[in-house]
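Shown here: the complex without one of its protein chains, the others still in place.
Right, subunit A next:
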Amino acid sequence: MKEVMTVANSIPLWIIAFLVVALVIFQAVIFLRITTKTAPNVGMSANEVRSAVKTGVISSIGPSFGIAIVVVALITLIGSPLTLMRIGIIGSAATETAAAGIGAQSFGVQLGGDDFTTQALTNVVWTMCLGGTGWLIFTALFTKSLGNIQKRVAKKSAKTMATVSLAAMLGVFGFLTSEEMMLSVNHTITAIVAAGSMVIIMGIAEKTKTQWLKEWALGFALIIGMSTGYLSTLI
């Protein structure tokens, strides 16, 4: 097992992991550049662009931290560089942990067991990487077709397209919220309090026309929801 971890934390894997990180950063920067260039054409002022960037930063800190915390469990299983390259791209901690288990099992060993050899680790890495490629291949090939379908629908009725995208958003979060709420009473309280504070914050921001409050809305709702959820476990 110790030998395996030396391989799993070796320099070549670190280099590949940083290549993956560099690609993620490169993609985000490129998209940021082409969106800011397009912004004036859709009636977005430089101020609004700045506001969107600021909101993105504020809103992503909580979720990112939540993701980073779960990462820790995976490090002990497959080492740091592989964790970095798997979590840095598509694949949640839960998916990757399950994938690692499947990869080890198909090699006939237990994840992290005494007979977990370098070959077993290689099998795990193949399973995770090939499996994760599925999303990459599908999006690389078919996003263009999805875009064409959308354009055709939008040509017929722009309003239908707007309704569909609003309803799809509601459908996603309606389901995910109810799924979380069923986990425990504390989860239910968290979701309700977070939703309620969001409604109140948005209401105040709209009425008083406070721009910064809109930018902080998700951040505040997260903190209020999470603290209430935690406090409710103490009762």
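The rule we apply is simple: contacts are C-beta pairs under 8 Å (C-beta built on N, C-alpha and C of every residue); 3 or more make two chains touch, one makes a residue touch a chain; residues count from 1.
Rule of thumb we're sticking to: contacts and distances are computed from a predicted model.
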**Request:** Could you tell me which of "Carbohydrate ABC transporter substrate-binding protein (CUT1 family)", "Putative membrane protein", "Signal transduction histidine-protein kinase/phosphatase MprB" or "CoB-CoM heterodisulfide reductase subunit D" is the UniProt name of the chain missing from the displayed complex?
**Result:** "Putative membrane protein"
**Asked** Any idea which of A:5, A:52 or A:111 touches the chain not displayed?
**Response** A:52
